[in-house]
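Of the protein chains in this complex, all but one are displayed in their positions.
Take a look at subunit A:
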Amino acid sequence: MRNRASNTLSKGKIRQSWSKYNLYNLQRFRSPPTANRTFFQQKWSAKAASRAYHGEQVRERQWKRMFNHRIRSVIPMNAADLAADDGSLVSSGRGSGLDKDGKSAYQTRPIPYSHMTFAPLERRLDVAIFRALFASSARQARQFVIHGAVTVNGQKMKHPSYLLNPGDLFQVDPDRVLYATGHTKTSFERREGRLARRKAKSQKSQEAEDAEAAEAESKETAKEDIKETPKEDTKETLKALLAQAKSVMSAGKDTLAPQRKQELRGFQQAVRRVLSRSESSTILADSLEAQFSQLTLLLKAKRSEKPVKKEVKPRPEDAFASDNGDTEAVSAKRDTEAAVSDKLSEAFAQATLGNDVDASELSDEEFDTLQRALTQMRDNPLDNSKTYSTPWQPRQYMSAFAFIPRYLEVNQNICAAVYLRHPVARPGSAEVPTPFGESIATPAYGWYLRRRW
């Protein structure tokens, strides 16, 4: 189906999309005037505006078949109220309870039924993917389904119009989600990715020719690196590592991508330098994962040493922790961790000129920064082979559209969600996300109430 759903400024239609054009249109949208217009005209323009948002990818005839005038609603019940009264109080008097001072005894907020007109469309797989924040527009969600990146209950589902049943679990390929919700690559990053790919390709072909020779060479270079590093002052290395971590964490949104990447690479190098002290050279050659675990182990070992110093001068945070009364448990846990990484901590201590230097150098916040930088390095690595800009950042203007309706339960880590039940209206609120107010929702519902085909 050709995509006619552009975010034009002249029409000013609101779409299911996170683009900045749409945000601007959403912000300036005013309900069409009703004065001097026939009821038919009012309903027509209300229908046109709401259909541009709800199921624009669904043909009108298809939608008309889906429309149902009956709207699901629920009333939240209070168990204490039900226990106190068997219903005879509500039905007393003329049938609606005895009124107090001219006001009726049971006042409820109205249920916004007409906001639920397009509830059947929320069952569609593509719309549900968009609502779960896995795609930046309903059109993109539709493409993900058609391209085979979506499973329903573990089976590949290629129909965007599949109507989810309550309890269905749908899952989108995490790479696609990161692509949809992340920054796009700059031309610089695209070029880097291209070069990396080309390099990998040529390496592959070379490896086929002389695999053994290359292996020997790499080993030699690794050895050289290790030999070089111990010459530097260890205290300085630690300081540098911390500075790098700080710069990585503080890098704002405005810094240019290449600069940020340079910082990250520098941090990675600094991490390697510290790791080279731990006297187990295998970690250097290992994956990022192993490096990360090694560094966190070292950090934990150092942390377990810290409380001895803190007893002299407790900080407000620690005082709060002791109030909770589980400091003992925490310290016990730390002890066991320390026992595990005893050897490592010793190695680290030897390399960094004793304990007192470290403890004075690094405060609690600095530890935190370092830990967070490490976590980010592990979870959000720099990888130009991805289709999105790395390290991943949420795309611009995303937060203005970020909400998850109650009828979905989403697990963002694995990009999976469960369609719990059909959306319902309750007093004062409706669960179908619609940008339109009462003045559009009600005439649009009225338009579809009458059968015109």
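For this structure, a couple of remarks:
By our rule, a residue touches a chain if its C-beta (ideal position, glycine included) is under 8 Å from a C-beta of that chain, and two chains touch if they have at least 3 such contacts; residues count from 1.
By definition in this document, contacts and distances are computed from a predicted model.
This figure omits one chain of the complex; the name its UniProt record holds, of "Ribosomal protein S35, mitochondrial", "NEDD8-activating enzyme E1 regulatory subunit", "UBC core domain-containing protein" or "UV-damaged DNA-binding protein rad7", is "Ribosomal protein S35, mitochondrial". For the chain missing from the display, the contacting residue among A:Leu23, A:Ala48, A:Ile146 or A:Leu382 is A:Leu23, taking the whole complex into account.
Listed residues A:Val58, A:Ala141 or A:Val177: the one in touch with the omitted chain is A:Val177.
Not every partner is drawn; the one left out touches subunit A at residues 9-10, 20-21, 23-24, 26-29, 31, 65, 70, 72-80, 82-84, 86-88, 91-93, 95, 112, 115, 133, 152-155, 157, 159, 161-163, 165-169, 171, 174-175, 177-178, 181-182, 253, 324, 326, 376, 379-380, 391-394, 396-406, 409-418, 420-421, 424, 426, 428-438, 440.
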